[in-house]
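The structure is given below, and queries will be raised subsequently.
For this depiction, one protein chain was excluded, whereas all remaining protein chains were kept in their positions.
The block that comes next holds chain A.
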Amino acid sequence: MAYSFPEEVLEHVFSFLSSDKDRNSVSLVCKSWYEIERWCRRRIFVGNCYAVSPGIVIRRFPEVRAVEMKGKPHFADFNLVPEGWGGYVYPWIAAMSAAYPLLEEIKLKRMVVTDECLELISKSFKNFKVLVLSSCEGFTTDGLASIAANCRHLRELDLRESEVEDLSGHWLSHFPDNCTSLVSLNMSCLGSEVSFSALERLVARSPNLRTLRLNRAVPLEKLANLIRRAPQLVELGTGAYSAEIRSDILLNLTEAFSACKQLKGLSGFWDVVPAYLPAMYSVCSGITSLNLSYATIQSFDLVKLVTQCRNLQRLWVLDYIEDSGLEALASSCKDLQELRVFPSDPFGAEPNVSLTEQGLVSVSKGCPKLQSVLYFCRQMSNAALISIAKNRPKMVRFRLCIIEPRAPDYLTLEPLDAGFGAIVENCKELRRLSLSGLLTDRVFKYIGTHAKKLEMLSIAFAGDSDLGLHHVLSGCESLRKLEIRDCPFGDKALLANAAKLETMRSLWMSSCSVSYGACKLLGQKMPRLNVEVIDERGPPDSRPDSCPVERLYVYRTVAGRRIDMPGFVWTMDDEDSGLRFS
């Protein structure tokens, strides 16, 4: 190509492309662009760690600096994936330690990370800067000690919601005295107390610290000391927010907060004593993100705090806020974009708080920017859903959990098909949807017809027949992740839409009616899919082909079958499995 730019120029142009989609498009233009692009790609995102192998990634992208990866399916969060299923990151770390000595960032979600992994990371990557472990498990505080001790340029250590075996709080003291690079520290999921003086010194010598999320064990009386050393904080997660009522503690805390002029996010708030909430009032006007989802305080106290945060964009809260509190929220917080209301007593037989569909309707009416909702409640009506849909056509994420499975419209006793139908019909930008309540195949017809931008759909205890699943698989053009539990969906829809599954990241079906025979057939016909049957009753071969499988996980892959499957996972191979390359 006589007119082509020199490589360096193309590389420079490509460096402005950050989205994977754009980079992938660029790679398809011609061979030389493919080559140039692959040498300069610095960030990769692997949505399913089994969709590709470390070897393939390293071969194609030799100069990666940041890796983001996800392991277990989403329903693992709710104990639907048995222990030992997989998602081990070790093979990746081992391969990358040799291939990517300049690696700086590792972000993992729902993966099994061991202390060996952490030690390997800390020793292999001299420039390591960012470690984010979201909902991960398998490591102990000893692994954290390796990271603290050896990563000289560590900027971020974020353990959000991971399950860490907490041997002691001593790990924090392993940060060397000359480590001053910390920008973000999130240890909120840890149980043990760390040495407070070590923590204080660490905060004091980290002038770039922007995010500090403490764990419950850090007492309120000492919080002021920490905050005072970091008035530049943008995000703060408190420890337990309770102490004996003493005016000196309150004064100290109030003073410390008032010095934090940049504070935008607050979280933590375990064991809240309402008398101490006023200490934060001076920063409320700047707060855009507030996580009160562990604060077991009454509506009145919640409202007092929340209504002062006029610039609030994100609120996570318990259902103690009640309908009245949500109404107050709707009048005060006009910038609200995301609301999550969690259940305080999810297993109680009777409602313990006065939170109904009305709260959500109020917020949908009063908050013009509302686009992301997660709402647990005990009753819902089609009228309410229709109202919400009409109020907020720009909704992007809508997850509703009516606590009782198959609960109908409490006013009319009809299914909630019309309500959710209105949601998908009005909210044309909807990307994520979780359904609940009494639903027939009709709702899936609406979804297939209207939800053209839908990427992730979660279904539980819904539908009448295979037609429901067929509507979704044949209609939802943008669907990437589909997770289903306890629905009467079976073989027909699955097999009729087999090709669709190659356009998606994954499909999860548990406690449905998919037979072993259909799984085998799917595995045989679709070599580029891994069709995995998870069944704790023993080999599916020992039962008739017509017997439904417990759980089915189907995902597209270029890596072939997994080699790390536990005894209760079986892959349905294609006919030429013997000739597979990995």
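One rule holds in what follows: a contact is a pair of C-beta atoms (placed from the backbone, for glycine too) under 8 Å apart; a residue touches a chain by one contact, two chains touch by 3 or more; residues count from 1.
Following the convention adopted for this analysis, contacts and distances are computed from a predicted model.
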- Name the absent chain as its UniProt record does, using one of the following: "Auxin-responsive protein", "RCC1 domain containing 1", "Radial spoke head protein 9 homolog" or "Septin 9a". "Auxin-responsive protein"
- Pick out which of A:14, A:50, A:75 or A:446 touches the chain that's been left out of the picture. A:75
- Message: Of the residues A:234, A:460 or A:559, I need the one that contacts the missing chain.
- Response: A:460
- Item | Omitted-chain contact residue, chosen from A:404, A:429 or A:564 | A:404
- In the complete assembly, which of A:345, A:425 or A:573 touches the absent chain? A:345
- Task: Just the residue numbers, please: which parts of chain A touch the chain that's not shown?
- Result: 75, 77-80, 161, 163, 189, 245, 247, 250, 270-271, 273-275, 277-278, 293-294, 296-298, 300-301, 342-350, 352, 376, 378-379, 401, 403-408, 410-411, 413-414, 460, 485-486, 488, 511, 536-537, 550
